[in-house]
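One structure follows; several queries about it will come next.
Only a single protein chain was left out; the remaining protein chains are all shown in position.
This part shows chain A:
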């Protein structure tokens, strides 16, 4: 399959900062590439180079078969861009915004008009169509922005952190739109800080940090690279941690990691769910009461930590995702998860 997006050795410096330090990537036609990384990793700079907004210091890139440096206008005809900050004119109505974009894509006035109506309906903005965009909620603006990127229904789309700042419901709704677009054959490059999002939407994932690609593969490949599943047990009674450790040692060749403070014991396992049942039976037989037990699959956050030594996200919004890959987390494990996240961060500093 032909690649819709190709980048080779992209370098871009801003003063002292090497925002891009030799980024290579390719996105096969009709697939989604998730560009994953923390703030300042170079995700947005990559998108800006590929959408002709920024000229790289060196390297080359083609989008939809056109060189971004030599044929920027051909590239612009083939792409839609939905940015991190809703790029709409807030004093224009939703309809006026979409019509303007259509006309600037060189559509005829009447075609731009009917396309605007179509998109307003599709994105559930028809009722608000004739209100200035500044009266829209965050989710509505984001939808309008995405609609603007879809005016000509471009074969290649770039979305720079499309769901940052959206509430969960709006995020899910946007995911659905994205999946629909991909089902229709759109090639998509998506940047995100949310590991869950890349896991959910992307066929391939590239992890960037400090302007460099530090890992690439499918979500599963990246997870496998980090190591397999683990069983985590939270023992109720601190006195019994020693006994529980002995029990778990019987299931693990690689030893048991113990966090006395949170009463959490972790062992790497291969047996999956079957083994989990055995662990529970054995602990029960020894009379050890447990607060929580779960089979923990590595999340992309684990991948990130093992690759970079720090979390992908900022402190204020990473607690939940880092704690739980198995769906087993009881309420009281939240603090333990945060404790673990904190340790990870301290290491990074």
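Assorted remarks:
Just so we're on the same page, a residue touches a chain if its C-beta (ideal position, glycine included) is under 8 Å from a C-beta of that chain, and two chains touch if they have at least 3 such contacts; residues count from 1.
The rule we apply is simple: contacts and distances are computed from a predicted model.
Of the candidates "Thiolase family protein", "Transport permease protein", "histidine kinase" or "Chemotaxis phosphatase CheX-like domain-containing protein", the chain left out of this view carries the UniProt protein name "Transport permease protein".
When the full complex is taken into account, the listed residue touching the unshown chain is A:83, out of A:34, A:56, A:83 or A:298. Contact with the undisplayed chain is limited, among A:129, A:174 or A:267, to A:174.
Contacts to the hidden chain, counted on chain A, fall at residues 48, 51-54, 73, 76-79, 81, 83-89, 91-92, 96, 100-101, 103-108, 118-119, 121-124, 132, 143, 146, 148, 150, 152-155, 169-170, 173-174, 176-177, 180-181, 184-186.
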